[in-house]
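Handing you a structure now.
Excluded from the complex is one protein chain; the other protein chains are retained at their positions.
Entry: chain A
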Amino acid sequence: MKILVTVKEVGTVEDEFDIEGTTIADRSLNVDLNEWDDYAIEEAVQLQEAGIADEVVAVTIGPEDCEQTIRQALAKGADRAIRVWDDAIADSDLLDVGAKTEILGAVVEDEAPDLVLTGVQADDDSFGATGVSVADAVGYEWAAVVNHLEREFDDAVSLRRELEGGVEELTTVELPAVLTIQTGINEPRYASLRGIRQAQRKELAVADLAELGIDEDTVEPTLELTEMYEPESESDVTVWEGGADDTASELAALLREKGVAQ
């Protein structure tokens, strides 16, 4: 069985940051592997270690700068990676779900995996829709917000979806399928030094839109990011100032007033 894992390098923001137009200023932005994708990679690698998957391929949409992040997937056990980038993508400040569906759908069709694992959402833009959209576009089955996967695959896979309010849904999904993976499904490993060294030698192919047979117009976003701002706080919070002993003592007084620990 072949598993394709979609991974994304996401922007992360410090406590203090600046906004320039409709983006976070570069100086305020760090990058990291999307947390949800880390769990998806781990799930794929565990399926490979269990002898269920023969090959794990990671795919990302991103500029050359993100290769270091994507190599984390290789260092953790993916066999090879594909990076898709194009000037037409670089021009967009919000790659919407439709555009990502075109790109990732083309990769799925090329690779023809039995299973596609994606994170439930990306830490930065939080759309949470690409996995299901890609599944529908390529005619795969799907399940969103999966937090447990049975290690038995036939023509179908049994899994659990994490619903709201501490309820899980037990579902069977036919293969091939796209599953969006929720955090907590496993314990993502740290890349070992050996893994990191090996990752440098693993294949990281680069493809542009033409190579994927995608017309530039089809990835033009239908959404336009028009504003970005810090939300106005409506808070009327009372902030206690001073050293830890002073603030703890203020809080202790409040708790006593509320009848706590008496």
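Of note:
Here, a contact is a pair of C-beta atoms (placed from the backbone, for glycine too) under 8 Å apart; a residue touches a chain by one contact, two chains touch by 3 or more; residues count from 1.
Just so it is clear, contacts and distances are computed from a predicted model.
The listed choices are "2-oxoacid oxidoreductase (ferredoxin)", "Electron transfer flavoprotein subunit alpha/FixB family protein", "Sulfate adenylyltransferase" or "Aspartate carbamoyltransferase"; the UniProt protein name belonging to the chain that is not shown reads "Electron transfer flavoprotein subunit alpha/FixB family protein".
The chain that is not drawn here is touched, among residues A:Asp65, A:Glu211 or A:Glu224, by A:Glu224.
As for the chain not pictured, it touches chain A at residues 11-13, 15-17, 19, 22, 24, 94, 96-98, 101, 123-133, 135-137, 141-145, 158, 160-174, 177, 183-184, 187, 222-231, 233-235, 237-240, 243-245, 247-249, 251-252, 254-255, 258-261.
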